[in-house]
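A protein chain is absent from this complex, but the other protein chains hold their places.
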């Protein structure tokens, strides 16, 4: 059983137009940039992408928005992505905006075989429309359903051939929960190491959740808001 | 804000008769043995204890069963604990047996502000009695509710004054989810280290979930089934 | 009138020893700069860090270490990193003692709107809906009026809501207000701003009782 793939192009084989993808990352931090670039090089379109953000205009998922490969975005934040906002307001892009915590928990639920759960987030707002409301401990909650994807694509710091992953810093974010929720999960890593190099006690994503793994050719790791303080 | 306590006796201050406790561990592996011993030294009784097992006759929670300090056990496995089974069959002890995965998820839910979730585990069995059943993807699921506790007591390998914890091996088990679900969470650790000694990237339980921490005086770490192979 | 930093400075006075605090994007982020250094407070950022430190020195930025505003940050000794589900477990599970966030509108029943202007602007709710639905202690940091001069302190929100009946306190460039449910109680006024000025800039019901002290920074 070989999980190791040579590169992004080979690792994304089998992704087809119309499929649902999950993509890890928060802003541009911890996004599977090699896989996204490889997808941008294909004719695959009509994708539903589940990702907290949609990159920026010219990097990350923004690339797939530019090339109109995405039919629907499921995200929590549009933020400063002008093209995302434009396509959304013009109706070119279908968008399902959901609270960030519900997004994370719905992905985890999808991976954990929990079809639905109650959360207080979004009660009394547009998010609750059409959803079951129930009171627990005197407080209204709404029923949210699990999210899964045909392919989940995550980015990790290190990984081994078993698919075990560790992440670095806040580049972890949505990656572990999305890794759980893909029918097929692709992990791109900065460094592919030998089994035994990752301490089992500190593996973030156990290999059982990962079907394909490859070492990314190049990581630009662009910074969205470079903020520094003066040396005094 | 000081989270550090001198010993088990001081750390368990405030636990009163009639309260609900969660205790980490699987079998005798990763149990908060110092805290349990300290509880056995008190007159506190009428406790509801949530723990996967109840120790063995003369160690772990078995001590509190012997001394009749437990009114009710919420657990998944009685196994080879003769006194537990005897008290249960005779009706001296109230017992709520629940599937191990539901137990873990219900604790996590309690800590995560999820009041209820659907799971397939237990459908069609005694466990489902009185619970709501709903079909998802053609498969029946039952609604399970969150568990919380007045005090959660966990055992970790190392911890710091912020309450950050790391566990060792399979002594992790229920400890992280129970740490999340206590109104007050007490962590007993083998080694209390200085802030900065634990790599933030590999902290298992972030300190926000832990209110009290102490270095255990002595860890017996008894082995329930010593199983070895021959050297060849 | 208070500037952005002064609003943050006033909010920092609310922070207590031992608290875990989530700061939203914008003015709220500045609050960290003004917390007394004789108390121990930990800042949580919902993208997955507890124990957030100051911005890095020039040249020491790490693309893998950012806050929820996507700004490069540092981690303090004793910090912890976690995934998004665990982060919102902290938030939804009420392990965070204070949430500070910005708003487009706040209503006197505690409703808040801050993520969308139909047909015009969509920022998305990010983590705000989870935060306001679960936090016991929510302070809104914003200007009293919008760029057109209209009050953002309302009887009822007009924009799509982020959360209902959740805001406890509002600190603006003009005043500190307590949300009463059927009005805003004026607690303090910015230096040089009169009660009448605040009354004029407030569309919701303003409750003024006794002398209103100036904000002391």
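Observations, loosely collected:
For reference, chains read A, B and C in written order, and residue numbers begin at 1 within each chain.
By our rule, a residue touches a chain if its C-beta (ideal position, glycine included) is under 8 Å from a C-beta of that chain, and two chains touch if they have at least 3 such contacts.
Here the structure is a predicted model, which means the values were calculated and not measured.
Put simply, the missing chain touches A, B once the whole complex is considered.
Annotation: of B:158, B:172 or B:212, B:172 touches the absent chain (contact as defined above). By the touch definition given at the top, chain B reaches the unshown chain through residues 26-30, 52, 75-79, 85, 88-89, 95, 97-105, 107-108, 119-127, 157, 168-177, 204, 221-231. Take chain A: the residues that touch the chain left off the picture are 1, 108, 110-114, 160-162, 164, 180, 194-196, 198, 200-201, 203, 206-209.
Going forward, only the chains that are shown with their structure count from here on.
Averaged C-alpha coordinates put the centre of chain A at 28 Å from the centre of chain C.
Note: centroid distance chain B to chain C, computed from Cα atoms, is 36 Å. Centroid to centroid, with C-alpha atoms defining each point, chain A and chain B lie 32 Å apart.
The residues of chain B that reach two or more other chains are 112-114, 201, listed in rising order. Residues of chain C in contact with at least two other chains: 49, 75, 81-82, 85, 88, 91-92, 134.
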